[in-house]
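Have a look at the structure below before the remarks.
Omission of a single protein chain aside, the complex is shown with its protein chains in their original locations.
Chain IDs A, B and C follow the sequence of writing; residue 1 opens each chain.
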Amino acid sequence: MNFASDNTAGVAPEILAALARANAAQAAMPYGNDDVTRRLTARFCEIFEREVAVFPVATGTAANALALSLVTPPYGAIFTTASSHIHNDECGAPEFFTGGAKLLPLPGRDGKTGPAELQAAYDAAGVGAVHHTPPAAVSLTNITEAGTVYSAEETAAIGAFCRRRKLAFHLDGARFANAVAATGATPAELTWKAGVDLLSFGATKNGCMAAEAVIAFNPELAASLGYRRKRAGHLFSKMRFLSAQLDAYLEDGLWLKMARHANAQMRRLHKGLAGLNRVEVLHPVEANMMFARLPRAMTEALIAGGYFFYVMDETARPRCRFVTAFSSRAAQVDGLLALARSHGAGPEKPPPKRR
Amino acid sequence: MNFASDNTAGVAPEILAALARANAAQAAMPYGNDDVTRRLTARFCEIFEREVAVFPVATGTAANALALSLVTPPYGAIFTTASSHIHNDECGAPEFFTGGAKLLPLPGRDGKTGPAELQAAYDAAGVGAVHHTPPAAVSLTNITEAGTVYSAEETAAIGAFCRRRKLAFHLDGARFANAVAATGATPAELTWKAGVDLLSFGATKNGCMAAEAVIAFNPELAASLGYRRKRAGHLFSKMRFLSAQLDAYLEDGLWLKMARHANAQMRRLHKGLAGLNRVEVLHPVEANMMFARLPRAMTEALIAGGYFFYVMDETARPRCRFVTAFSSRAAQVDGLLALARSHGAGPEKPPPKRR
Amino acid sequence: MNFASDNTAGVAPEILAALARANAAQAAMPYGNDDVTRRLTARFCEIFEREVAVFPVATGTAANALALSLVTPPYGAIFTTASSHIHNDECGAPEFFTGGAKLLPLPGRDGKTGPAELQAAYDAAGVGAVHHTPPAAVSLTNITEAGTVYSAEETAAIGAFCRRRKLAFHLDGARFANAVAATGATPAELTWKAGVDLLSFGATKNGCMAAEAVIAFNPELAASLGYRRKRAGHLFSKMRFLSAQLDAYLEDGLWLKMARHANAQMRRLHKGLAGLNRVEVLHPVEANMMFARLPRAMTEALIAGGYFFYVMDETARPRCRFVTAFSSRAAQVDGLLALARSHGAGPEKPPPKRR
Partner (left out) sequence: MNFASDNTAGVAPEILAALARANAAQAAMPYGNDDVTRRLTARFCEIFEREVAVFPVATGTAANALALSLVTPPYGAIFTTASSHIHNDECGAPEFFTGGAKLLPLPGRDGKTGPAELQAAYDAAGVGAVHHTPPAAVSLTNITEAGTVYSAEETAAIGAFCRRRKLAFHLDGARFANAVAATGATPAELTWKAGVDLLSFGATKNGCMAAEAVIAFNPELAASLGYRRKRAGHLFSKMRFLSAQLDAYLEDGLWLKMARHANAQMRRLHKGLAGLNRVEVLHPVEANMMFARLPRAMTEALIAGGYFFYVMDETARPRCRFVTAFSSRAAQVDGLLALARSHGAGPEKPPPKRR
């Protein structure tokens, strides 16, 4: 009954089975020179309806930082949302991999930003003077850290801005499957057709064990990625076990099936919670993540009842984050809702003293 | 029938089973805040007979580069053997993680170096003048890249040198299990009791899927490792699957059982090949790796017969590398030997033209 | 008639003479192993009333970035004001020299910040979790980029905060002489007695040719500075010419005499402008820098009249920056004021169209 994050979930049985299957073929050449990895690249090309370069890695931080290092010089700047994972939750990985680039956070609403905010930031960046880090890239997240989703059209508008300003466009797709499932757009429409140059294709949160991929839509951009991945320690010797996860993930649409399930569970949770007294949902709930303020008593009851989720502050109505996963079950959602309903009506308690 | 590298082998069944077991407990908190990871640390403390700090990662390159970054300032120098993996085969990972430190290669024999070579290099390093990168660490490999082994005594002599010169001592233990199995020394005797500060504890080559660990014998050295691992993209969200591999690897001495098996297969291979006409074994064969010059006809016959191994040059008697693994079978070794014997007596062919 | 910046001024005659004098002694050992450099260190110790380590460099950017690299790990964070030079005008030098640290801009007023803002930022930094860059240092500027001044007491309050949180305290003293002159506090009171660990002691803007110094109040902090300065290309072979500038700068209080003069000229300019119709001074004018909104007609008349200063926007009343220097003359100030008075009364013009 864990709604803290989709990374608390385990591994989908299809993916675990793929690992066992890959192991049956006892020996294979290392470092990606194997059949599974080759098949994986073909699958990605099919899914994105074009040639792409594929670099599997084990973590989203690695995927993001490697991708950004391809398009941002050490003295460059990266526009991103103020709430982005790369800016707040990767302990400076983009700075490390780029050799010291600067992240310039953008304002926005509901975890999203757009061409107007980008234009304003660009105008303020002192472009052309050597005293200021020149903007090199835009990095956004879809679905966003607030649980909202960029449509294909919104993405394309940002892509057009990037093109005009000669900025690279990177998309952090830690929950890309949920975005595809939520929008109904094709993977291509949400990425390269909208001007995205590089995608961090996430899979760990949606049923893999530890597997992501940097997808480069411009293979030239990827020319140095092999070297960069190796020197960052992200080239697996037994690569086939990384590739096998992603291969099974993509096979027969498993990735979208799981994302649709997670999104559906979130709709169920959202619908149930939103109607409760003194529950305030904070952003549009469009995929598998919801932020809401819950009465303190309700929060405490849920925790006591064994439900895990992140409580972001200690106010009378704490801000809580709920995430559903491929493995979330309707009964778990319903259990949470039942407990919430039975604790939502009590009197408001004062906030606790801060330590 | 793959003797190219132990990283061509698959995953030991016990370790694959551990992954499935870890998955059965469907949800767990991420980033190492889980029971398996806690148990793993306890196991390492037991095996090394003292408190140690344990940081699981997925690749040996990551383990080495992270460890070195703890003890080498960006302007520092690292003494290592000229043949070392960190110097030749990690595409500059130590330089990347340290922020630009310099590797100073040492001469040696059979992949090994010693206090005399270290002292000479130290004397030549211009210590004290700001024009020269000051030596900060020594990094050796056990078993070495030549397949030889440092005994506990040899390690301790180097450790004593490091202590005198205030140099940190890092050990690349990509095949540490094979070194323990070969020497009969305890893990403690081969490391901290001999003055080693940091160990890259390898497991991937010996039956894991992708699992290594940085072991810090001085927990203070490890203070910043958590941050460094995260920003390098090496902190797994579903950490328990990394830890589960290592946990099963250490359980009931599986790691040493597998290493002893690999070493034994290499002894069998060595014994069989060394007696053949015009086969020249190049270094003492002490663990699970052998370099030998084989007649060209023999080399070609083995390759044609489906045996994989690295051929390092194109001379009349090519230099070949053979590695055995936990999964190598005596029948495979015997098959190779039989084929070798039947092709070893032919006339010597001239070397091919170089392209 | 240049009020754009004190770096448009030339070199004080006393300092030019010192260069010629240093040259008369034709040969000297390189890299600071010379008499002038030794004498300089003694002078700094005297001025700061304690032992200090002194590292002359040629630019303020080098001084700031080197100082910060001593106290901030590559994965660390530096609190600074949103308007600070290190954050906005050094093209990522702190990021480069630290190996990728993150600058966390603080809100404030008039270019200043304080313990309350620092505490709030510290509380929001997620200290302790590896996902977030841990705060390592505070870097402030005195006089600030807004022309205001931190008193010894204000500095000490920030120093006390740093001490409590184990943060290093760096002061960018590009115009440190102006701060000393403005406050009447001693150099010691504005720095180490108030908890400052490292000072970028500026001199270029106040009459030197190209000379600054990193002053480390804790000599242990400076242990690696020699290496870092060298590898950044900031160790001069003919160091005595760098030291000679600073030596003459400090001799007989020349530095403070020049700073007092510059501050006095700014008071004269401020007094004259502040009284004019529709002139709005934007921050307290406490040293040798003033920001003010001037009527557009006045701005244009001054420019046409040969007065240089920075015009920061293109509104009807542009925001202008004026800086006085050791070489500013009262007659120049008076000339500017006379011209301003004669153009200040015209009707307001609409803002120009933005390109």
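To be clear about the criterion, a residue touches a chain if its C-beta (ideal position, glycine included) is under 8 Å from a C-beta of that chain, and two chains touch if they have at least 3 such contacts.
Every value quoted in this text rests on a predicted model; they were computed, and no experiment measured them.
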Touching residue (missing chain; options B:Cys91, B:Ala264 or B:Ala297): B:Cys91
Contact partner of the left-out chain, one of C:Thr61, C:Thr191 or C:Gln265: C:Thr61
Residue among B:His131, B:Lys271 or B:Arg329 touching the omitted chain: B:His131
Given C:Met29, C:Ala223 or C:Ala274, the one touching the chain that is not displayed: C:Met29
Residue of C:Arg39, C:Arg231, C:Arg278 or C:Arg319 in touch with the missing chain, whole complex considered: C:Arg231
Contact partner of the left-out chain, one of A:Gly10, A:Gly108 or A:Pro134: A:Pro134
Residues of chain B (touch criterion as defined above) contacting the omitted chain: 74-75, 77, 88-92, 95-96, 98-103, 130-133
Contact footprint on chain C, counting only the chain that is left out: 1-2, 4-5, 7-11, 16, 19-20, 22-30, 57-63, 65-66, 90-93, 95-97, 204-205, 209-210, 227, 230-238, 241-242, 308, 327
Touching residues on chain A - with respect to the absent chain: 31, 73-75, 99-100, 130-131, 133-134, 224, 226-231, 235
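As a working rule, only the chains that are shown with their structure count from here on.
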Chain pair, most C-beta pairs within the contact cut-off: A-B
Chain closest to the middle [Cα centroid of all protein chains]: A
Rounded Å distance, chain B centre to chain C centre (Cα mean): 51
Separation of chain A from chain B, taking each centre as the mean of its C-alpha atoms, in whole Å: 35
Junction residues of chain C - those touching two or more other chains: 74-75, 99-100, 130-131, 133
